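Shown here: the complex without one of its protein chains, the others still in place.
Letters A, B, C and D mark the chains as written, and numbering starts fresh at 1 in each.
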Amino acid sequence: MSGPVANEMLKIRDLHAYYGKSHVLRGVSMDVPRGSVTALLGRNGVGRSTTAKAIMGEVAPKGDIWFKGENISGLPSHAIACKGLGYVPENRDIFPLMSVRDNLLLGIKDMRKPGKWSIEQMLDMFPNLKSRADTPAGVLSGGEKQMLTICRTLMGDPDLIIIDEPTEGLAPKIVTQVGELIAQIAQAGVSILLVEQKLSIALKIAQQVYVMGHGEIVYHGTPEEFRVRDDIRREWLEV
Amino acid sequence: MTDYSLDRVPDLAPSARYKFATRVLPLLLLALILLSIPLFEPSRTWLSLFNAIGINMVFALSYNMLLGQAGLLSFGHAVYFGLGGYAAMHGMNAIENASYDGGIWAAFPMFGLPLVGFAGGALAGALIGFPSCRRSDVPFAMISLGIAELVAAAGFMFISVFGGEEGITGDRMNGIELFGLSLGPLGDVYWFIAFWTFVGVALMYAFTRTPLGKMAQAVRDNPERVKFVGYNPNRVRYLVFIAAGGFAGLAGGMSAVNYEIFTPESLSVIPSGLVLLMAFIGGARYFAGPILGAVVLTYMQSNLSDYSEAWLLYLGLLFIGMILFAPGGLAGLLLSGTAALKHSLSVKGLLRVGAFASSALLAAAGIIVLVELAVRYSNGFGEAFEPFGLHLAPDQMMSWVVGLVLAGVGIGALKVLSKQGGMGS
Amino acid sequence: METVVFALLNGLIYGLLLFMLSSGLTLIFSMMGVLNFAHASFYMLGAYFAFTLGQHTGFWFALFLAPICVGAAGACVERWGLRKVHARGHVAELLFTFGLAYVIEELVKIIWGKFAVAYEIPPELNFSLFKLFGSQYPAYRIFMLVVSIAMLAGLWYLLKRTRIGLIIQASLTHPNMVAHLGHNVPRIFMLVFAAGCALAGLAGVIGGNYLVTEPSMAFSIGPIVFVVVVVGGMGSLEGAFIASLLIGFLQTFAISIDSSFAEIFSFAGLSADGDVGRITIASLAPMLPFILLVLMLMLRPRGLMGEREF
Amino acid sequence: MSALALQLKDLRKSFGPAKIIEGVSLDIARGERHAIIGPNGAGKSTLFNLISGLFPPSSGQISLGGKQINGLKPHQINRLGLSRSFQVSNIFANMSVRENVRCGVLWSLGYGHSFWRNIGNLKEVQHKTAEVLEKVGLTEKADVPAVLLTYADQRTLEIAITIAGGADVILLDEPTAGMSHSETARAIELIERATEGKTLLIVEHDMGVVFGLSDRISVLVYGEIIATGTPEEIRGNARVREAYLGDETDMAEVTA
Partner (left out) sequence: DGVKIGYIDPLSGPFGSTGDAGLKHFRYAANEINAAGGMGGMQVEVIGFDNKLNPKESLVQLQKAIDQGVRFVVQGNGSSAANALTDAIAKHNKRNPGEEVLFLNYAAVDPALTNKKCNYWHFRFDAHVDMKMAGLTDWLQNQKDIKTAYILAQDYSFGRAFTDAAKSMITEKRPDMKIVGAELHPIGRVKDFTPYVQKMMSAKADVVLTGNWGTDMTLLVKAANASGHQVPYLTFYGGGLGAPTAMGQSAVGLVKQITEFHENIEASDEQMARVDDFEEVNNLDYYYERVFTLMNMLDKAIDGVGSVDVPKIAATLEGMTYETPYGEVTMRADDHQLIQPLYISTFSEGVERDVENTGFGFETDIAIPAAATELPTTCKMRRPS
């Protein structure tokens, strides 16, 4: 097995994961290059979220996960986060009783080291959030919640963000907005691993596409290559 | 709405054999055990132990109607045990008075006193449960704690009802005799206890299979959703609470006849805590759990306390161990143990279960040695701990080393074994 | 007048002692959601540690050392016990601490014996400060007052001025998410639990010699501490403070009232014989906190100052 | 008997200062399939919560079959023949699938709080339960504990519990959320079958489902209904498009 290459942000080799006895990930290997947007596509239940959770240490991983050249497989979640890996889970997990500002505050890992983004900057960038900075985050609409989670993760200065289905359950119009936000973050130099089901967004902003089926990677290519692979779409994505 | 046709709908009911094996057989077994105990001509000591176990079985099962079935954690269940018991005590005295002066109580046999207890407990449950069942979870637990303290304090205050510090006493050898039992000698009392234990266990088991019993489980699982299938979870809790109070009262009535005394102490948080331990250590998830718990704890309470001053420490450790490693309680352990044996009836499987059991024993032995040494050391009588003819003196380094090594090896082995996958896998 | 002043002073001291005891519980309860049944047991440990340490180092060192030892014990309990049941919810945690209370009491009996130990007020503080209506006022009580005020201030700072409170509250409901944000939740939990236990230990150091240091001291004071926390309101430090004082005053005032129900009824032109008449207000004193508890939970479950129900 | 199954009159709800529902009026005829769509946070689930009695409305009226039900408790409303499902699966996790469904059946068959009857001997209950299981296709999994079901099966069970009581008015909150296309298709078919002859009120984001299933659609935006009409009318409504659907191209891709 080859060692990490400097250009790779994240490099996964032969990753397995289990829920109890069920073998969910059966040897996933993939790479996320520095500064790119990588999309991980697949049907429901094929194990995309599990891949994200395994990387983040929420599900016990078996296999190798190199992040910035360091094997992080088996570390506890908080240690992985401290190495510069941000994660936006699929259920959003905002802290509903806390204000928007406090939610952002919790994104900061170490109060002593100021990061790239300050809370005020963040709020300025998102007028929607700014107007509700001091209201409990629980009353935000679904789209606003999604923005808040992404911003909160950014507060921790990650080098790579894994975003799990940011558009799930969002109204069609909001979906577009969230897509724009992600593109914006990518432009700011943060690498992104986008776990998605909706092709529209993924194909628009990603530089490379992985397709997953039954706990394995079944396809890897650029969006352009992928667009013409109707067979893959039919077999693995049901579109 | 009722347009279902018989042939189209598959029959999901379990087979008659399955029903018999899981529902009738255990009760028959219980009856058999209860009937055969006197054949062994147990000594007075054993008889008093069996009587205490019977009472605690009913009490613990009634507690589990709350904890295991309706998911209500109560720190005050002894209130209903006690109030039922007091009702029965007053009944006992009424029977005695009626046996001199006449009156309707003269027609009431002493044997039926647990029914008075049931009525008392259920009534108390109906009164106290009404406000407290409007809450659940931790607030309910706190309310039950507060009420237990209140009722116990009131018990000390209202002397004519509760007798104050000394409680009230009675004499069970009065009134008409039933089944030819004078209730004087312990042997008679055994039949009395056995009868009511069986009745209590059978009825409480039947309760789990009624619509109300099933809905209680639903309320435990998800009270929110219950509201949307037409039930008021508070109402369900309340009704279960009354029933649990009634059965606790039944146990109280049994206890009244057995001990012929009730004191306000028996309303307090301490017996409430003990019944909680019984239900939990036995296994609150299983119907039979509290029965096991009652047997084990009553035995520990009356016999282990003779062997070791530190029995409460063992009890606490056992309880904590159960919470940490076996939330299913003894019943859960037994079930998973037998399941493990059944599933992998291979040499390897047997070895695994054996290894688990023996390292657990080793660890327990080590802890026991350490505790016993500590007890003797702190008593300072210069006594030695002498299990199985060994001589372990607390003032010798060696004894402590023995304990430490035993405990260390046992715990280490358990760790290694559980790292290799859970029990039975 | 005299009666009122005395009742106020005694109520204040008793209330402050309750506050010292319950502040640690409030901390643990508000931050971790754990209703620590064994809290009073840590209070007891504080008293016993101070007793033993005090024999070697004197009271003043013990005042610092004992709470640290208790805190360390608390940390161990969290690390190897509570943490394991955390995932199974509050009822499991409550049960765990319930069992722990048993174990601690028995261990104390083994280590220090079954009876009270001679843990005394240090001679430096054992004098009367002033005289009021012919009754002396011991200096130790003023010392208790000072310590409890310091505790209130310190806790206030910890809860309101640092981000720890936020992190813990968030991790109560979303532990994984908080970890993904880079916070070491288990360690923070352990520290909070240890801090709460240390506070209980401090209360033990101070209360143990003011009252009695014996193995049942935990059990006899434990339930009242719950009353304070519940009445004060889930997780509210201010609430706990007010509730402590309220209960302190309530109990001491009740004791100082010298009439029975018979007198009260006859005052109202009624007659009350038998039991009810015999009962005096004073004898109701131990019941009052629990009446308050039950009423509060039924009528206003969030407590006096709580922000949420629990 | 009123011809309307459900009628909302100027319904309002606020949580503290936040006004979530701001004057919703809606008439739903007997047997109608009515969808409610709207952006996230518009108040759709809140509306369901109001109708089903989880929260009392701040003001306004709700009537079910001509009978006022605002202020009633959820279980009382359920007994009057209104049943709902939840956006996040809300099932009896530790019970088997069959027991889950049976919980939904018991009250409607009049067994209430009875504690003197053996549930195993209640033939009527067994049959009704089996029938519902059969209808939703969970018969094979009848004895599986609900926690162990796959996500899609849990969603199905959620629907099964909702329809088990035989209520005439059914409220489904995003029944297909998180399902894949084939699962969604199956679920829709199930819903159509199960609600035949009943009144259905459904919240969905999946426009395919919404436009295929419903007789009429209401669009809820920030607590107000901005349009109600047949699917065609809604599709053609400019305001709806602006507030919710977004432009045509996006929609095509999303619902493809």
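The criterion applied here is as follows: a contact is a pair of C-beta atoms (placed from the backbone, for glycine too) under 8 Å apart; a residue touches a chain by one contact, two chains touch by 3 or more.
All figures in this text were calculated on a predicted structure; none of them were measured in a lab.
Asker: Please provide the labels of all shown chains that the missing chain touches.
Answerer: So, spelled out: the chain left out of view touches B, C.
Asker: Of B:185, B:354, B:387 or B:412, which one is in contact with the hidden chain?
Answerer: Of the listed residues, the one touching the omitted chain is B:185.
Asker: Considering the whole complex, which of B:109, B:131 or B:164 touches the chain not shown?
Answerer: Of these options, the touching residue for the absent chain is B:164.
Asker: Among B:105, B:231 or B:262, which residue is in touch with the absent chain?
Answerer: If we include the chain that is not displayed, B:262 is the one touching it.
Asker: Considering the complete complex, identify which of B:22, B:45, B:160 or B:396 is in touch with the unshown chain.
Answerer: B:45
Asker: List every residue of subunit C that touches the chain not included in the displayed model.
Answerer: 2-3, 6-7, 10, 14, 109, 114-116, 118, 128, 131, 133-136, 138, 210-212, 214-216, 220-221, 252, 255-256, 258, 280, 282-283, 286
Asker: Spell out the interface residues on subunit B facing the chain that's missing from view.
Answerer: So the residues of subunit B touching the unseen chain are 43-45, 48, 153, 156, 164-167, 169, 171, 173, 184-185, 259-263, 265-266, 302.
FYI, only the chains that are shown with their structure count from here on.
Asker: Return the chain pair with more inter-chain C-beta contacts, choosing between B-D and A-C.
Answerer: Most C-beta pairs in contact, of the two: B-D.
Asker: How many angstrom lie between the centres of subunit A and subunit C, each centre taken as the mean Cα position?
Answerer: A distance of 46 Å separates the two centres.
Asker: Give the residues of subunit D touching no fewer than two other chains, as numbers and ranges.
Answerer: none
Asker: Going by the touch rule stated at the top, which chains touch which?
Answerer: Contact pairs between chains: A-C, A-D, B-C, B-D.
Asker: Which residues of subunit D touch subunit B in the complex?
Answerer: 52-54, 73-75, 78-79, 83-84, 86, 90-95, 98-99, 102-104, 106-108, 111-120, 122, 124, 126-131, 133-134, 139, 142, 161-162, 164-166
Asker: Spell out the part of subunit D that touches subunit A in their complex, as residue ranges.
Answerer: 15, 18, 38-42, 150-152, 174, 177-183, 205, 207, 243-246, 250-251, 253-254, 256
Asker: Can you list the residues on subunit C that touch subunit B in the complex?
Answerer: Spelled out, the residues of subunit C in touch with subunit B are 35, 81, 84-85, 88, 90-92, 94-96, 98-100, 102-103, 105-107, 110-113, 223, 226-227, 230, 274-276, 278-279, 283-284, 286-287, 290-291, 293-294, 297-298, 301, 309-310.
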